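A single protein chain has been omitted; all remaining protein chains appear in their positions.
Presenting chain A:
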Amino acid sequence: MVTQLPETDAVLLGVGLVGTILGRELTRAGLKVVGLERGEPRFTVPDFQGPAMHDELRYSIRKALMQDNTRETLTFRNTSKETALPIRRWASFLPGTGLGGAAVHWNGQTYRFQDSDFRMRSRTQERYGKNFLPDDVTIQDWDVGGAELEPYFDRFEYLLGVSGKAGNLKGQKIAGGNVFEDPRSRDYPTPPMKEPYGSALFRKAADKLGYHPFPQPSSNLSQPYTNPEGMTMNACMFCGFCERYGCEHYAKASPQTVLLPVLLKDKNFTLRTNTQVLRINLDNTGKRATGVTYVDASGREFVQPARLVIVGAFALNNVRLLLLSKIGTPYDPQTGKGTVGRNYAYQTTSAVEVFYDEKTNINPFMRSGANGTVIADFVSDNFDHGPHGFVGGAYIGEIMTNGRPIEFHPTPVGTPAWGAEWKKAVVRHYNHTAVLNVHGSSVATRQNYLDLDPTYRDAWGLPLLRMTFEFPDNDIRMSAFVTGKAMDIGRAMGGQRVDGGPRKPPYTITQYQTTHNTGGTIMGADPSTSVVNRYLQSWDVPNVFVIGASNFPQNASYNPTDTVGALAYWAADAIVRQYLKQPGPLVHP
């Protein structure tokens, strides 16, 4: 038996970062909004409190805040010649679940993508010529620019209270900030966090080599802050339990700390947790959504009619929801036709370890999710790619997040994996090692994509999402080049030994890399190569908006959340100012 509910103005699929922002903007505009969140309701008190929250086994290793694989996972293969098999346990990336979504367990690294990222294809062709890109690289422009998004970045950062130092204020470069960033209209809402020891060692070395180190922009706050919504946050305590954890201190920006309590008080907003959306329903023309079908925690099925559908789940789930709902044409790698699932990209990461003498106490446990010092000299198109034959880049930084010992017990290359020698090395190096991260871009290619798996199903009997991904040659070359630079900085940091190396194929789902999965519902100017228009509105079903990192046509060097937040405000603005006045397509190609 299916229960028909009364129609609402808008329904949110997912109440994480995107859902909370859209919920707030749409209720503010007078709409009645229903938010459907598949996971549990959860709040700073009592759900994220210490000391229980400071449990590495439960949260980092057993992944308590993440999507339960027994209900819903995806399948994976490196190439379309192989049979995809289910990811039976998360390792490489960690999709979250529950109220607040992945913005509860994120680290808080809050970078703006650059204008050169938004115009990656045209800029590459302008600067390096038409033949610079290999044929199978399908990077494209976003159809939105850095200057256009600036006010939305600004708004999002002031919502979060981001701690940082501007490097480019209205075109004026400021030493000590990120001098490569696009002009920002004003400085960060709060000053940078304190600089930990390893980061200070990195800054000195990077300075000496002529680079431009700056404090990583952080949504773990450096001081108390009250945002424009009236929400007050505290200063970060550097507890060392940030990513994969909820913040007990109200110091990490998350929907719970910056906006959700305001939204939940709005009479026009209804939150329903533990609701699994099965599909978006379409009318018989297939061009208009009528609402969604979902199942509650007891297994009862409901139809929630809505005039406007906002798909704001995790990037991978946005793609799956469109495929399950038959909205848009699935991408076919053989023909290159179709759009949904196209241009799945990831992040190309590597690490460098600097081993110090026993007198140098790095104290890795005195850290937060987003503290640290980085350089952007090799980010995006901030350097000349001509001699190197690849596009994209990476930031390099000493941005250690913790010293939790199940996962963090660095040993030099060549140390046995167990036994007496291993133990000696762990004791010797635990408190005397700094780790540099190389956080790099990921180009889209013709071969990497997402679709529905023909075999494996979720707990509700629906096909799992299937991921086909291998690191493109371009990104392997990028990683080799930038990791080499990171090794040089590591050698200049005064340690006794430096280990590390670039990312190499094959991509494996067995080793944590990052949860920055992007693409699959990409934005663009051309309906034959994008799923949504520049306002993140479905080309096929105009009363469906799809918002998230799934909109990225390829992934840039930086962490994605700031850009996701800016896109959420950008889309909300378009809906409120344009769409609600005249519902229908906002772009006519």
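Following the convention adopted for this analysis, a contact is a pair of C-beta atoms (placed from the backbone, for glycine too) under 8 Å apart; a residue touches a chain by one contact, two chains touch by 3 or more; residues count from 1.
Criterion: contacts and distances are computed from a predicted model.
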| item | value |
| --- | --- |
| Name under which UniProt lists the unshown chain, selected from "Anti-sigma-K factor RskA", "Cytochrome bd-I ubiquinol oxidase subunit 2 apoprotein", "ABC transporter permease" or "Gluconate 2-dehydrogenase" | "Gluconate 2-dehydrogenase" |
| From A:132, A:365 or A:460, residue that would touch the chain that is not displayed | A:365 |
| Touching residue (missing chain; options A:227, A:348, A:401 or A:530) | A:227 |
| Given A:125, A:431, A:513 or A:578, the one touching the chain that is not displayed | A:431 |
| Absent-chain contact - pick from A:186, A:300, A:337 or A:457 | A:457 |
| Sites on chain A contacted by the missing partner chain, in the whole complex | 41, 43-46, 49-52, 54-57, 61-63, 66, 68-70, 73, 76-78, 82-89, 91, 194-197, 200, 226-232, 234-241, 248-250, 257, 261-262, 264-265, 271, 359-361, 363, 365-367, 371, 403-406, 409, 417-420, 422-424, 426-427, 430-431, 455-457, 506-510 |
